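Here it is: the structure, laid out below.
Coming up: chain A.
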Amino acid sequence: MSDFLIMFLCTLGAIVVLIAAIGIVRMPDFYLQLSVTIKAAVLGIGLLLAAAAIFFADVSITTKVLAITFFLVLTAPVAGHVIGRAAYLIGTKLWKKSVLDELKGKYDEHTNYLGSGEEDK
Partner candidate 1 sequence: MIDRYIILPIIAQMFTAVLLIFFWRKVVVQRIISVLGSLVVLVLSIGLFSKTWHWGYLVMQAGNWKAPFGITFVSDAFSSTMVLLTGFSGLAVSMYSTVGISRQRIQYGFFPIFHFLLLGLNGAFLAGDIFNLYVWFEVIIISSFVLMTLGGKKPQVEGGIKYVTLNLLASVMFLTAIAILYGLTGSLNMADLSLKMATIHNKGLIGVTGLLFFIGFGIKSAVFPLYFWLPSSYHTPPSAIAAIFGGLLTKVGIYALIRVYTLIFIPDTFTKNIFLIIASLTLLTGAFGALTKRNMRMMFSYLIVCHIGYLLGGLGMYTTLALAGTIFYLIHDIIVKTTLFLVSGLIYKIRGTMNMDELGGLYEDYPKLSLLMAIVFFSLVGIPPLSGFWPKIYLFRETFTTHSWYLLVAMILASLLTLYVIAKMWGDVFWKKKPAIEKSTDDFAAMNWRSKFMLVAPIALLVFISLYIGFCAERINVLSERIANDLLHPKPYIEAVMGPKEIISPQSN
Partner candidate 2 sequence: MIKQFLLNIMLTLTWVMLTGEFVFVNFVFGFALSYGILWVISHNTDGRKYFTRVPAVIGFIFFFIYELIKANLQVAYDVITPKFFMKPGIVRYPLDAKTDLEITFFTNLISLTPGTLILDVSDDKKVVYIHVMYLEDKEVFIKQTKGGLEKRLLDILR
C-alpha cells in the first residue's frame, strides 16, 4: 500500500517538476519563467520529499523532510523576489503581450530608490 502511495507521490512530484521545466523553456519572458518555476518546483519537491518521508517512516527523517520543505518555502519566494527585482533593474523586457507595467519609471535611476507612487498625493 505504502509503495503505491510512494509511487503516486513520486510521479506527481516528478510531473510537477517536469511542468516547471517545460514552463521555464516555453514561457516567453523572464518574469513568466520565474513565476512558473518557483512554485512548481517547491510543490514538486515537496511531493517527492513526502514520498521519502513515507518510505523511511522514521521520525527523524520526517522532521528532516519537513525542514527541507520549510527551507524551500522560506527561501524560494525570496530568491524569486531578489532576482526578479535585479532583472527589472537591469532592464529585462516584459513579454510583448503584457498588459500593464506599473513599475515602470518608479525606480530612481541612480539610487534604485523605489517609490510607492503615493509621493505626489
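The rule is short, and it goes like this: a contact is a pair of C-beta atoms (placed from the backbone, for glycine too) under 8 Å apart; a residue touches a chain by one contact, two chains touch by 3 or more; residues count from 1.
How were these picked? Simply put, all candidates are chains of the complex that A comes from, given by their letters.
Just so it is clear, the model here is predicted, and its values are computed rather than measured.
Visitor: So chain A is shown by itself and the numbered options are 1 or 2; which of them touches it within this complex?
Guide: 2
Visitor: What residues of chain A sit close enough to touch candidate 2 in their complex?
Guide: 16, 19, 22-23, 26-29, 31-32, 34-36, 38-40, 42-43, 58-61, 63-64, 66-67, 73-74, 76-78, 80-81, 84-85, 88, 94-95, 97-104, 106, 113-118
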